[in-house]
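Here the complex is missing a single protein chain, while all its other protein chains stay put.
Note that the chains are named A and B in the order they appear, and that numbering of residues resets to 1 at the start of each chain.
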Amino acid sequence: MVRFFLRRSCVFLLTLFVASLAIFAMVEIIPGDPARTMLGLNASDEAVAALRTELNLNQSGVRRYLAWIGGICQGDFGLSYTYRTPAITLIAERLAITLPLALYALILTIGIALPLGAFAGTREGTAADRLITLASQFGIALPNFWFAVMLILIFALNLGWLPAGGFDGWEAGIAQGLAHLTLPAIALALPQASILLRVMRGALIETARQDYIRTARAKGLSRDQALWRHGFANALIPVLTILGMQLSFLIAGAIIIENVFRLPGLGRLIVQAINQRDLILTEAIILLMVALVISVSFLTDLLYGAIDPRLRRQRP
Amino acid sequence: MKRGQSQIIIGGVVLGAIILAGLLSLIWTPADPLAMAINQRMQMPSAGAWLGTDHFGRDILARLMAATPLTLSVAFIGVSIGFIGGVPLGLTAALTPRPLIGQILMRGGDVFFAFPILIMAMLITAGFGGGAWVAILAIGFFNIPVFLRVTRAGALGQSHCTYIQSARLAGKSTARIAIEHIFPNIAPLLILQASIQFSLGVLAEAGLSYLGLGASPTTPSWGRMLADSQTLMGLAPHLAIAPGVVIVVTVLAINLIAEGLRQRLDPRQQNLLGRGQAWR
Partner (left out) sequence: MALIQAKNLSVAFNKKPILSSLSFDIEAGECLGLIGASGAGKSMLALALMGLLPDGFSASGTVRLNGKPLDLNNDNAMRQHRGRDMALVFQEPALNPIRNIGTQLTEAIQFTKATATDAYNMASEALAQVGLSNVFDRLPDTLSGGERQRVMIAMAMLARPALLIADEPTTSLDTVTQKEILALMQNLAKQNNTAILLISHDLALISTEVKRLLVMDKGAIIDAAKAPNCAKKLTHPISQTLLKAAQLPAKPASKPAASSPATKKPPPLLIAENLEKSYPASAGAGWNFFGRTSKQNRILENISFQLNQGECLGLVGESGAGKSTLSRLLLGLEAPTKGSITLAGRPLIFGTIPRQQRRQLSAVFQDPFTAFNPRHSIRRIIAEPLTLMPKTLMPTMPTRQTPNAISPDAITHAVATALTQVGLDPTSMHRYIHEFSGGQRQRIAIARALITRPEVIIFDEAVSSLDSRSRHQVLELITQLLETHQLSAIFISHDLAVIRAICHRVMVLDGGQIVEMGATSDIFNKPNHAATKRLIKAIPNATIKNTKKDS
């Protein structure tokens, strides 16, 4: 178990390191002069030179990378060029919206997909199964941002049940905050839930065909007992794989959805940062998001170990 | 009729119609997709403009048609990059006699995989500026590890078959084994994956141009049209519906084809008593 954990941790750190290297190279090294990019073509040479000094651009790429990553390890993501505030402060503020949103969407995804998927998977070929499968086809084809627009149109503008967008901060009360996040979370979750539902259904159907289910049936277990005691945990393995990927789609999807609903989260911040060519802030946010994605897949790996004892076994 | 055939036909007809409409737009559209007519803006659908006009008075149907070639080709080229890059790497990862190379390829794929399309697009835009090629590259890069994983898994599934050993024994090189034996046998799997990735690519392109990270703002694009319509949602909700429906129908058609392909691949129905039956 310890070795399993250590091995996974090493892979996790290595991936994180290579990803950070790639981000830094893409933004600061390969394109040429970041100072020129940030200030635009009309900037005077003096201004560019001043910015180069401020950003230490005259040093070698390796030293700049080390300084950058070293600062990040101490919580210093650099100074946002447009806001003149530490990037970390901006990010922390915005995370207070993005993280709850992604989490809310994740809970909805799981809450919708697993029960419906299990329901359909144990009733393969019935009318209920077909209906659920058909609905999920539409769910997968739905672009989440268009779905978001439709939700606003129906539930905010026409019915007036929920706010159409914006966010008044958590100070206004948790219920109020959640109300503002509900439509965005649904818009994020439903397409992903459709995918997960199909995986869950397929995995259950597949495990139902395994010979060990037949063994369990021969022991005297009923269909449901055999499926729940032996099928479910095995079916969860592929479900977990997809769920791990989906969390990264939820994080990325949040960028679009925040823009649709005008939520002042990380997604809005990064779109602004890119439009204003604030490379320091852009870089920081991308690193953070990528780190989130990598952490999620690390956690998924650990969860595999929890579900499948073969993986955590001490190898002889 | 073979299993899955009906899905493939229906999906193919719908997708074919969309592609035809896109091709048609290259030579003819019902109206100039770029011509503005401020006095006729935000018209409801009528005989003159079948789907109405947008906030600059441009014909919506014409713009939808004109946007089709770009969206589809961005998604197609992006997925092709992923396919061409990922499949050889996946075959290498599965067949290399050196576990270290396989490990490096897989871990490298994991790094790419940590950049969702949107984030990849932002990274490229931040470094190099925007354009339709950003979407292509972002979709392409993201798909490389997807195909790498699928190919490797498929190839590993084949590699225990003794016909690989026989070929090796006959003196066939690993490269020829990969091309002549393994690739044809996993090709259906890869085509299925490609169709799934293509539909995701269409969604991704729409999302990117919605955020302004795709084609330039003046070029008609489905995502951009949605973004524009959103500011006027209170005034003219119909503007938002048409582009969304087009995206949904396109993606549904591709998914239907994929579903048909999947059913064809499914070995379940092949024997009565073998692994195929559900024990319940």
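Methods note: a residue touches a chain if its C-beta (ideal position, glycine included) is under 8 Å from a C-beta of that chain, and two chains touch if they have at least 3 such contacts.
Treat the numbers as computed from the prediction; the structure is a model and nothing was measured.
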Field: Touched by the hidden chain, restricted to displayed chains
entry: A, B
From B:Arg149, B:His181 or B:Arg224, residue that would touch the chain that is not displayed: B:His181
Task: May I ask which residue of A:Leu99, A:Ala179, A:Leu221 or A:Leu299 touches the chain that does not appear here?
output: A:Leu221
Field: Candidate in contact with the missing chain, chosen from B:Arg3, B:His55 or B:Lys172
entry: B:Lys172
- line: In the full complex, subunit B touches the hidden chain through residues 99-100, 102-103, 160-163, 165-172, 180-181, 184-185, 272-273, 277-280
Message: Suppose we count only contacts with the excluded chain; which residues of subunit A make the list?
response: 7, 10-11, 210-212, 214-223, 225, 229-230, 233-234, 307-310, 313, 315-316
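In this text, only the chains that are shown with their structure count from here on.
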Distance from the mean Cα position of subunit B to that of subunit A, given in whole angstrom: 20
Query: Once bound in the complex, which stretches of subunit A touch subunit B?
result: 11, 14-15, 18-19, 22-23, 26-27, 30-31, 37, 124, 137-138, 140-147, 149-150, 152-153, 157, 205, 208-211, 213-214, 217, 223, 226-227, 248-249, 251-253, 255-256, 259-260, 270-271, 274-275, 277, 279, 282-283, 286, 289-290, 293-294, 297
- line: Counting only contacts in the complex, subunit B reaches subunit A at residues 107-108, 110-111, 113-119, 122-128, 199, 203, 206-207, 210-213, 223, 226, 229-230, 233-234, 237, 240-241, 243-244, 247-249, 251-252, 255-256, 259, 268, 275-280
